[in-house]
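The structure under discussion is supplied below as structure tokens; questions concerning it will follow.
A single protein chain has been removed from this complex, and every other one stays in its place.
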Amino acid sequence: MKRQIPLALVFIFGIFHIFQYFVPHESSEWLYEFFLKWIYIIGIFALALGIWSLIRVSWDKVKHRRPNWPYALITLGGLFAMIIFGFDYFRHFFTAEGLQNYMFRAFFDYILIPIQSTMFSLLAFFIASAAYRAFRARSLLATLLLLSALIIMLRFNPYLGFFGDYMEKTASWLLNVPNLAAKRAIIIGVGLGMVATSLKVMLGIERQYLGKD
Amino acid sequence: MNIFDRMMSLDRRWVFLLLAVVCVVTYVWPFSIPIRTTDEVENIFDFIDTLKEGDYIFLGIDYDPNALAELHPMTYAIAEHAFRKKLKIIFATLSQNGPGMADQAIRDITDSVKLDRTYNGVFYPGRTIVNGVDYVFLGYKPYFALVILGMGQNFRIPFPTDYYGTPLDSIPMMKGILNYDQIKCVVDITAGNVADAWISYGQGRYNFPLALGLTGVMGADYYPFLNSRQIFGLMGGLLGAAQYEKLSDNPGPAMDGMRIQVYAHIVIIFFIIIGNIGFLASRKKRMGKEVK
Amino acid sequence: MANSKRISAIILIIVIATFLLSWIIKAFNLEGSPNNTGLWFSIRDAFFITIAAFLTLAIFSFLYKDNPYYKFAEHLFVGISAAYWMCVGFWSTLIGNLVPNISSSLSTFFRVPYKGLHFTYFVPLILGIILLMRLSSKRGWISRWALAWIVGTTSGLNLIRYLRTDFISQVSNTFIPLLVDWKGVGPFFSHFSLSSTGQFAMTLSNWVIFIGVFCGLIYFFFSKEHKGIFGTASRVGIWVLMITFGASFGYTVMGRVSLLVGRLTYLFRDWLGLIS
Partner (left out) sequence: MKLKILSIFCSLLLGIVPLAIAQENADTASVDSTAVASPAPVSQLTAVDTDNDHGHSISLKWEPSPDDGAGLKSVIGYEVYRAESPGGPFVIRAALPSGASSHIDVGAKEKESGDYMADYTDYYYKVRAITADSLVYSDSDVFGPVQCYGQWFNTGRIPVLVFVIGFMCTTILLIQKAKSGAKLFVRRLAGIEAVDEAIGRATEMGKPILYVLGLGTAADIATIASYTILGRVAKKVAEYQTRLIVPCYDPITMTVAQETVKTAYADAGRPDDYNEDMVYFVTQSQFAYVAAVNGTMLRERPATNIYMGLFYAESLILAETGALAGSIQISGTDQIAQIPFFIVACDYTLIGEELYAASAYLGREPLLLGSLKAQDYAKAAFIVLAVIGFLTINFGIDWFKQLFYISN
């Protein structure tokens, strides 16, 4: 009962969506759209679970004075401040309501966005250190990796003279030809892997995610 | 630990530091770097450079703010070059989110033409660019294929008035300007399939000289049209824009961007080489030891 | 130990002083700017600009090593972003999508237009509540029904989607001519040239694509030992893959450096005002 019903549900919904693909009629489309809408609504309830987990883990850290516990207070402070601003619907502490609340927007614009884009820009540094660390001519494969990366990185270097022209041509050939071939091979493999895994899930062969007992 | 071992296992913070220093220096210090110019871009520059004072060109700003970083430098470089040569420009945009951005860009360009400048050894006194006399901005109309075709008959069909609502017939510079026949060339700057429409509906049917400015990713797909002479020039991405800035001796955002890019790439390549020298040298030594 | 504590305290004081100073200077600067709307606003805006600059530098400090400033920014980021998505989800999905379809009084309460009672919307509501049953240790297993629903739906959708786009469409994309007619200039041998965009190069490229796809696929064969011809093909496959990976790595560098330039622009122009 605990296990059979979920497996049956997985199978029924899976088969339904396969059939749905071949039926263009409105009634089938209507069901399909509803299923998609529902997923978002369920996602919100799941998010509540997530937030609960975050609060519990952070609070645990504070309560047991685990290492770095004061920082957990910052997480909780940020979380509750943002929730209060974001739910400021009836009280009007500030100038606007709900998501239009001034502080909510300001936290988004001046805290979330700058940290986010800075985290993203760390990639410039990490791509450099990864290149330094890993691009060594250790083996044939590593050398191929290294050479093709070098050619691409030199493609617009202005200090190479006439040599640069060849670099540029080789680089664009590399990007257009072998790149296409390898990507297609990977895509086909990944596609088949996904199809096979989906099938295994529907047939109940792959069911790690449902747990036991 | 000898020098080769050290080269091989540098603390990555040196990599970070050097990259950061190089990026900041090249960002703040506006020196210019050599840019290799290619035929595709030179063709566009030469074409515009040899036009006579008072000639008309058409500049299509057919991208939206998403592609601004890559394509704005091209618009700025070409428009400023044309204004300095006292050409007259017809601007239009076939991208829905384009008009506001294009209007702002035109204002910026006319502002910078007010200053005295020397380009390629020739002194150009600053002059005031007047809307309706030196340029006209037609604005945006949907169905780009139809607009391109319509302009082949008469600009007044898709655009009875300009962006600011003035009827084209009452704009001084549009007197006697009916369609592409009175225009020396069309330069279309775009990030989308408007380029295909310009080639097939515009150039294909009305046979005017057409040049394209495209994003870096799109560039490679349009080389066949150069071979078949359907377009006379092509600029791809920041690199193409930087070439135009170099040719017109007017360093701008593209040259700035390329300066940082080139040096950042050099730093990374430098570290790759260091690492490999260290690696190969220490492997040789290790192998030598094993033999003994 | 005491010494290192003192050093970090001194650094902390310097950092606080620097950013306080920056706040004050920025406030004066904004006061003089043309679209200024009053003293309070320039103080407030200057505060936020300075905070953003501080957080930017705090994240960059991670490159040196893990430190209290990074930890501060990191934990703040986690808390605020989690709450941000929750608020957005609450207002747009729960209030924007669910409430107008299930209750008129709640709709009035949240000031959203009531769309009438739709019983279908009770299904996700019930499934959502079922999911929350996880919190109960006894009834936790019921939440699997909701999971089964999500996983079943997506596996059905994915099976079709990937079979179509990643397999069938790729089959016909691989049907390419191995002798290229070049742009109407006639059959292969009538217009033979070595130009990089010419017929010969195109033909060569098509061969490379074809062999590349083949060998790449053979590398992904799992149930056959990679030996003999099969092994050679699989080795060629991994070469092509490696060349491609190197190329995409090299190609991405440009975009990543652009991101860094974006942050430098914030620091030098928007915050410090050094560059116009």
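Each chain gets a letter, A, B and C, in the order it is written, and its residues are counted from 1.
Operating definition for what follows: contacts are C-beta pairs under 8 Å (C-beta built on N, C-alpha and C of every residue); 3 or more make two chains touch, one makes a residue touch a chain.
Computed from a predicted model, the values in this text were never measured in an experiment.
Novice: The complex has one chain that is not drawn here; which of the drawn chains does it touch?
Specialist: For the complete complex, the undisplayed chain touches A, B, C.
Novice: One chain isn't shown here. Among C:131, C:202 or C:264, which residue touches it?
Specialist: C:131
Novice: Consider the whole complex, including the chain that is not shown, and state which of B:22, B:157 or B:171 touches that chain.
Specialist: B:157
Novice: Considering the whole complex, which of C:30, C:99, C:142 or C:159 touches the chain not shown?
Specialist: The single option touching the absent chain is C:159.
Novice: Using the document's contact rule, name the residues of chain C that touch the chain not shown here.
Specialist: Where chain C meets the chain not shown: residues 59, 62, 66, 70-71, 73-74, 77-82, 84-85, 131, 134, 143-144, 147, 150-151, 153-155, 158-160, 162-164, 167-172, 174-179, 210, 213-214, 217, 220-226, 241-242, 244-246, 248-249, 252.
Novice: Even though one chain is hidden, which residues of chain B still touch it in the full complex?
Specialist: Output for chain B: 12, 143, 145-146, 149-150, 152-154, 156-157, 178-179, 201.
Novice: Using the document's contact rule, name the residues of chain A that touch the chain not shown here.
Specialist: Against the missing chain, chain A presents residues 18, 21-26, 29, 39, 42-43, 46-51, 53-54, 56-57, 60, 67-68, 112, 115-116, 119-120, 122-123, 126-127, 129-131, 133-135, 145, 183, 186-190, 192-201, 205-206, 208-213.
As a convention for this text, only the chains that are shown with their structure count from here on.
Novice: Where's the contact count highest, between which chains?
Specialist: Result: the chain pair A-C has the most contacts.
Novice: Which chain would you call central, comparing Cα centres to the global Cα centre?
Specialist: C
Novice: Quick check for the class: compute each chain's Cα centroid; which one is farthest from the centroid of chain A?
Specialist: B
Novice: Roughly how far is chain B from chain C, centre to centre by C-alpha average, rounded to an integer in Å?
Specialist: 28
Novice: I'd like to verify one number: the distance from the centre of chain A to the centre of chain C, where each centre is the average of its C-alpha atoms, in whole angstrom.
Specialist: Distance between chain centres, rounded to whole Å: 6 Å.
Novice: Please report how many Å separate the Cα centroid of chain A from that of chain B, as a whole number.
Specialist: 33
Novice: Do you know which chain A residues sit against two or more other chains?
Specialist: 124-125, 127, 131, 146, 149-150, 153, 175-176, in rising order.
Novice: Send over the residues of chain B in touch with two or more other chains.
Specialist: Touching at least two other chains: 16, 20, 23, 261, 264-265, 268.
Novice: So in the complex, which bits of chain C are touching chain B?
Specialist: Against chain B, chain C makes touches at 63-64, 183, 197, 253-254, 257-258, 260-261, 264, 268, 274-275.
Novice: Show which residues of chain B lie in contact with chain C when the two form their complex.
Specialist: Result: residues 13, 16, 20, 23-24, 27-28, 69, 223-224, 227-228, 257, 260-261, 264-265, 268 of chain B touch chain C.
Novice: Per the contact definition, I'd like the list of chain B residues that touch chain A in the complex.
Specialist: Residues in contact with chain A: 10, 12, 15-16, 19-20, 23, 33-36, 220, 239, 258, 261-262, 264-269, 271-272, 274-276, 279-280.
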